[in-house]
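Read through the structure below, which is laid out as structure tokens, and then see the notes.
As you look at this complex, bear in mind that one protein chain is not there, while each of the others sits in place.
Coming up: subunit A.
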Amino acid sequence: MTTRTAPAPTAPSRRSVPVRHRKRRAGALPWLFLALPLLLLAVFTYIPVISMAWYSTTSWNGVSKRMPFVGVENYVEIFTRPQLFEVFLVSLYYVVAAFLQLAVALYFATLLSFRVRFGNLFKGLLFFPYLINGVAIAFVFLYFFRPDGTLDSLLEFVGLSGHQWLGDPDTVNYSLAGVSVWRYTGLNFVLFLGAIQSIPSDLYEASDMDGATRWQQFRHIILPGIRPVVGLMSILALAGSLSVFEIPYIMTGGANGSRTFVIQTVDMAFRFDKVGLASAMAFVLLALVLLVTWVQRRLFPDDRSTTP
């Protein structure tokens, strides 16, 4: 990181020869190394984005040779047809869950950054769910929420009665968002923990000697120290809750009011053959994610992560 290429002025005379040499010859060489990566980047990222912009102005069905131009009609439809717009409200459950998840992760990261017996075991237990295959998680929680399943049995232990957790439109999104918290808390937790542990320990020692309480340490040492990571996690959580797909798609297929924006888009494109409308929806989502990212970059300017 410290050594930069360019015309290294500090290099002794012997070195300066190859340096200048290389600078002149660079010409086509780097492009040989970049050819394949750039080709893949163009074909699988830029071409899709550009063609998506184009599809979104048509009423194409994905197969036909004809792609009738409809202008902004698809976009108008997204924002005026309640069924299409409704799915954004479902995201709110996941947004709230995401911030809950961040709070839980931060709590346990702070806790485990202090000396704790079996600390490593708890770290592993909290983190492991994040590594599990999403389909497996979906089945685990279908079993968990099913009538007379794990949750109902637990409730019976304490004298409460069961419930159609996934069948009832009033609870389905809470249940699914809960699964999302279960799945992703571990990642946030480990990243927070890593950030907290990289805070120099003499800061704590000094504050200990000054008689600081735990809370004061958290508030004045830990929180400022992990600000960039909190920013990054918030954006990932927010962008993630806008693009929820896997868990609700596998668990409920979007039934009972658990349809998310991405489920809607996928169904539109691949089940109802409305590629034009689906492209417009995907574009709206892309714009939203980019907006969230931009806001985050403004709120938490992080010189580390972006400077190439």
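Definition applied: contacts are C-beta pairs under 8 Å (C-beta built on N, C-alpha and C of every residue); 3 or more make two chains touch, one makes a residue touch a chain; residues count from 1.
In this section, contacts and distances are computed from a predicted model.
In the listed set "histidine kinase", "Peptidoglycan glycosyltransferase MrdB", "Carbohydrate ABC transporter membrane protein 2 (CUT1 family)" or "ThuA-like domain-containing protein", the entry agreeing with the UniProt name of the missing subunit chain is "Carbohydrate ABC transporter membrane protein 2 (CUT1 family)". Here one chain is not drawn; of A:Val95, A:Leu223 or A:Leu286, the residue touching it is A:Leu286.
Although one chain is not drawn, its touching partners on subunit A can still be listed: residues 1, 3, 5-6, 8, 15, 18-19, 21-23, 26-27, 29-31, 33-34, 36-38, 40-41, 43-49, 51-52, 55, 62, 104, 107-108, 111-117, 121-122, 124-129, 131-136, 139-141, 143-144, 146, 148-150, 153, 182, 186-187, 190-191, 194, 197, 199, 201-202, 204-205, 208-209, 229, 232, 236, 239, 243, 245-246, 250, 262, 265-266, 269-270, 275, 278-279, 282-283, 285-286, 289-290, 293, 305-306, 308.
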